[in-house]
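Encoded as structure tokens, here's the structure I'll be asking about.
One protein chain omitted, others in place.
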Amino acid sequence: MRRVVLACALALAATGRAEEAIDPREQQLELLRAEVASEVQLQAAELIDELVYGWTLRAPFDVDTGVVLAGVSVPVSLGTGLEAYLETHLAGLVTRNPRTHLQLVHCPSCSAWVVHSGATGTVVSRGFDAPEALAKAGLSSGAKHALFLDFEAEGSSLVLRARLTTLDASLRIVSARTLSTATSAPAMLRESERLTSVAEARKSYLEALGGRGLFLVPVRIGVRSYAPGTQTSINTTPFLWVSAGLEAAFSQARAWTASMNAAFSWLPQSHVAVMAQGRVARLLTGNSTSLTWPDLYGFVGAGVLFGQGRGMLIFRNTNPTIDDVLNTNTNNEPRATLGILTVGLELRVKNRIGVSVFLETLPVIETTDNIGTYVDVLVRFQSFGVEVSFCF
Amino acid sequence: MRLASLLLLSLSAAGCALDPVLFKTREERRNLDCYRLAQADAAARFPGQVPPQPARQIAGENTDVLTCSTRYLRVDERPARDEAILSTLSAQVAGLAETAAALVAPGARWHVDAFYPSLPVAQKIAVAARTSLAERGLEVSDRVPTLTAGDVAVLATLPQSEVYRVACARSFSTSVMGPDDVFLGLMIVDPRETALHAGLCQRGAWRWLP
Partner (left out) sequence: MASQLHDGRLVRVVGWAAIAIAMSGCVTVYQPLVGLQRPIAVDPQTPDTFAATRVLVRCHPAEGVEPDVLCRNLRSSLSKQGATVTTEVVRPAARAAAATPSDAPPQYIIDVTSKRLHQSEDALLALLCVFSFTLVPAVTEYTFGQDVSIRDAQGFVLAQQSYQERLVESFGLGVWALNGLIDLLIRPKSEQVTGDGYKAEFTRDLHGHLAQLLYNAKVRARVMNNFAPEPVAEKASGASP
């Protein structure tokens, strides 16, 4: 236990990590690029979703129009094959959303380099920059417009600049749009067949969050064992408990929760006991519960236990006498009422199932004759317990 | 030992109240973009992460929230000047495009190009400016006025103060640009500066934007 405490304290104090000098910098940069690309990929797809959704509301053309996807450029120094993914994503969206009136046309010569010699000289350019040259060469795809998508990372924002140009001598921009997102905003992950606005997607997200509710009904099954005391003739049997209660949270984040439980324990020939307990828990793994990862809570609690039966003899400060044992046979069973203070940790998955471990101290137990001590830090913890919980 | 354990446990318990920045390396701290938000705004923007106003008010805490986002690319991953230009591209280009649009009468056909030592960055600047102008409802062309190889060879010999003026005059005199065409050039003129300049070429006359 002391080692654990020491490790925690050292981890707390370590307010910075040493750079790993062993790994070559190049290797780190490559790993970083891969990591960043996976994040950029989602956000870039999100921006394309928003662009196409805008076109479904206000199509750039009144009738179905052939458009060449002339180019997708990614942020400078981030060449990770992102272009191909984004082209495919856009093509899929446009195909599934005919209201955009865009029909993507394949034009390999549009992105090829073209050498065009005329009266004014020789010009080397990409096909979509010299459509008249393509037309003269009979390489035109028949499409009258080209679409350019340009992504750039500006600090913590990813910016998409999209423009549709005419494929004639003027290369006029007929539609342009700038969209921006931030890393702090999660991707909406909209369905490609049924694109919705950001506001609608956000509403769905909030509804999903709200669906979790501020109140839960936890049902717990657990076992408490008590440390053996110095009086070796006393057998401290573990107590099996079943409890149910109500848990409330301040907000959807569920960073702080409070709960009240009523518990029941019964063992033939030993005891019947009930317990009322209150707990306050704090999320330790962040400021809000995760929808994908388990959450770890730390909790403290207080409770009152009342029980009767031979098993309750261990909660006395005096050693059981022969009379005490005999009394149990004459329907005058020993009774005990005591307070309990609890500290523990609970690991929860999606606020549905959880497992917790805890230590309890029984302040009224002054001697170690009947019940011993598991851990002695500031106070004596005489009981150790494990619970499995199901939340409804 | 018991006292030491107790104090260390208190330290650990206090850990949850400590600022997250204390656990970040210098490099991680420098790769965050942060800004302050009112509690109510933060709760609206980050539902599920920032609790709504009443709960915090009950707890009597400060109602100011610091929001941090990690940059897509680390500050040292691109050359310093490129990063300085690209991370402020929208703001710089929007300002210049707004000024340019205000100086030219409606009805002109706009052409845009950027002059920057790195070609990919130059293209980013030009695209940003074209998009910005087109979004303002102006007629913008993707075509860049191109001078002949002979003209370019002569321009290469001129001092920087003359290049843009002469190129502009030559574009008009050789009918590369017509009377309705306007050219917006964006550039840096010094290798150690991180702010973009812009100039306008109209009817053969070049002027720098204020």
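Each chain carries a letter (A and B) given by its place in the written order, and its residues are counted from 1.
Assume a contact is a pair of C-beta atoms (placed from the backbone, for glycine too) under 8 Å apart; a residue touches a chain by one contact, two chains touch by 3 or more.
The shown structure was predicted, so the numbers you read here are calculated from the model rather than taken from an experiment.
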Of B:Leu22, B:Ala38, B:Ala153 or B:Ala205, the residue in touch with the unshown chain: B:Leu22
Hidden-chain contact residue, picked from the options B:Glu98, B:Asp180 or B:Glu193: B:Glu193
Touch residues of chain B, complete complex, unshown partner: 7, 10-11, 14, 17-19, 21-22, 25-26, 29-36, 62, 64, 66, 75-76, 80-81, 83-84, 87-88, 159-161, 189-195, 197, 208, 210
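In the analysis below, only the chains that are shown with their structure count from here on.
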Chain B contact footprint on chain A (complex, rising order): 1-2, 5-6, 8-9, 11-17, 19, 29, 32, 36, 39-40, 73, 75-78, 120-121, 123, 129, 148, 150, 152-159, 161-163, 165, 169-173, 175-178, 180, 182-185, 205-206, 209, 250-253, 255, 282, 284, 287-288, 298, 376-378
Chain A contact footprint on chain B (complex, rising order): 1-2, 5-6, 8-9, 11-12, 14-16, 18, 22-27, 32-33, 45-52, 55, 67-74, 77-78, 82, 86-90, 109, 118, 120-121, 123-124, 127-128, 130-132, 134-135, 139-143, 146, 148-149
